[in-house]
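Subset of chains shown; positions unchanged.
The letters A and B name the chains in turn, as written, and every chain counts its residues from 1.
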Amino acid sequence: MLSTVSLPSLPYVLDLAGTFVFAISGAMAGVRHRADLFGVLVLSFAAANTGGITRDLLIGVVPPGAINDWHYLAVSVAAGIMTFYFPSDIRRRWNPVLLFDAAGLALFAVTGASKALAHGLNPVMATLLGMLTGIGGGMARDILLAQVPTVLRAELYAVAALAGAAVVVTADRLQLPAGPQ
Amino acid sequence: MLSTVSLPSLPYVLDLAGTFVFAISGAMAGVRHRADLFGVLVLSFAAANTGGITRDLLIGVVPPGAINDWHYLAVSVAAGIMTFYFPSDIRRRWNPVLLFDAAGLALFAVTGASKALAHGLNPVMATLLGMLTGIGGGMARDILLAQVPTVLRAELYAVAALAGAAVVVTADRLQLPAGPQ
């Protein structure tokens, strides 16, 4: 999946970056709800990978990248352990959970849409799929904590999703490489 | 998917009708919980398409119809916008959310079971799959709002599910066209 260290690997790097920020948002939510380490790691992984796994299932990539490629697990666990043992440090540096969500959403909107394009979906549905998978992680995190997902209330999400979709459409128009696979 | 305008398209029309009523039930629930427009649209889409997407994943139709065919998105968004901007009108005309759930459930039980039959599942498991996917939309809506799904409490659902299953079994016995695809 990262066969050559060149431009085509950009979506993959963005995917791992999105995984990292979503994992932190999941872990922080877990720490706030006083989950133990195992629970924090479950939340990290769920927040970080539900979006990508859903995307891959919907476009027929089986097993999904996050299940087949250990980098996603490693990034999620690293973010979770980091957040669990240094929660105040993490919070001090990157304060708002909402910002993490928005960043992860934008990143996953990009990689989700580009991967969907690469698998033959039309631009509109690829954008939808990017957005759907982008909001999947935050939804999974909030649902696991028995809360109404932030995405249903925060306008910031719409902006982030639109930004992500705009990047994808622009990249597609400019004929930039389109998919992580 | 709607290649000729003849009897075989009936399940497809029923599927879109189920999508529409579930989208309204999702949007109404969102309006009541004071979600913004984006949140209402997410709830519309989730309530309307979680059932069908789950069904398609379970029988191996990838990408699922609701991801591949823009009509599902269009119907969901239209119902969501309609409900968001005219909520009192909608409520006045079609009052009980529960009725929408039951209607959507019955419709999806029909189309889900027939599509499962068409993909080779035996009648019993096809009925189960129809019912499972029929209750998926309402479950998704309620879970997203951090509530116990109505389906766990309301007897009406069992009746609707049985009605839907009965229609499917009857249709199958009468050799009526069996699947939307």
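In this text, contacts are C-beta pairs under 8 Å (C-beta built on N, C-alpha and C of every residue); 3 or more make two chains touch, one makes a residue touch a chain.
Note that the coordinates shown come from a computational prediction; the quantities given were computed from them, not determined experimentally.
Of the identical chains making up the complex, 2 are displayed, while the complete assembly in this file numbers 3 copies.
FYI, only the chains that are shown with their structure count from here on.
Here the spacing of chain A and chain B, counted between their Cα centres, is 28 Å. Residues 57-60, 119, 121-122, 124-125, 128-129, 132, 135, 139, 143, 146-149, 151-153, 155, 157-158 of chain A touch chain B in their complex. Remark: chain B residues 30, 33, 35-36, 38-39, 42-43, 45, 53, 57, 62-64, 67-68, 70, 73, 143-146 touch chain A in the complex.
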